[in-house]
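As you look at this complex, bear in mind that one protein chain is not there, while each of the others sits in place.
Right after this comes subunit A.
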Amino acid sequence: MSGAEEAGSFDPGGTGATAWTTGRIITKDLPAPHLVRLRMHVEDRQRHWPGQHYLIRLRAPDDYTAQRSYSLASDDSDPLVEFLVERLPDGEVSEFLADEAEVGDVLELRGPIGRWFRWDTYTPSVCLVGGTGVVPAVSMIRAARHHGRSDQLRVMAVARRPDELPYADELARFGATIAYTREGDDGRPPGPPTADELAPLLDGAELAYVCGSARFARFAEDLLLSSGLDPQAIRVEKFGVTG
């Protein structure tokens, strides 16, 4: 992060020690067959930065536990926290959340976690995100709108097809550039985003946030580096095999 904090800038704290707490599922929906969205009320909730994540832990009757990290889609001003989880084959936690969890259920939660992959809401930044990697970018978009600083954030979202892009409508309303790799879209031929498409978003950007699968992240890093971005300005969050 560069520059001195401006008076009245956003500082929710939320970067110190965290402890396990519980949260209740208030709404659950499946925006697509492979996606589950949970909105939860968190006991003793700490404030958070856009880009931070939570741990969700499940506990079996024999005290066996399974936990995974999930980015928040919600911003700090939301009275609930929102998760968008991809249901992975054999994903011990994601399958449970998609198939078993119900409104009213209580889960163990811990967060917010992460000081690195977070946006301070005023440094001019670009998000290059793929698939369910859009989730932290959605939190950043919501924070930008809440603080009236939408001009400080640019988003490029990548998915194979429209039905595989979570939050597509919200991204479009924000003015995100959207690239579908397998389907044409409004005159854009199918294919990965190009340096020419990325260039206008990078103009003036001081930080780049990359989130997606390991394969997507490798592609995004190469595109940003070949576009002349300083490696130190790139922050990466990868996921995939950890289910």
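Please note the rule applied: a contact is a pair of C-beta atoms (placed from the backbone, for glycine too) under 8 Å apart; a residue touches a chain by one contact, two chains touch by 3 or more; residues count from 1.
Operating definition for what follows: contacts and distances are computed from a predicted model.
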| item | value |
| --- | --- |
| Protein name, per the UniProt record, of whichever chain is missing from view ("Putative tricarboxylic transport membrane protein", "Predicted Zn-dependent protease or its inactivated homolog", "Sulfite oxidase-like oxidoreductase" or "Permease") | "Sulfite oxidase-like oxidoreductase" |
| Selected from A:Asp62, A:Asp151 or A:Asp169 as touching the chain missing from the view | A:Asp62 |
| Candidate in contact with the missing chain, chosen from A:Asp78, A:Glu108, A:Asp163 or A:Glu206 | A:Glu108 |
| Touch list for subunit A against the chain that is not drawn | 15-20, 22, 57-62, 64-69, 92, 96, 100-102, 105-108, 110, 113-117, 214, 218, 221, 224-225, 231-232, 234-238, 240-242 |
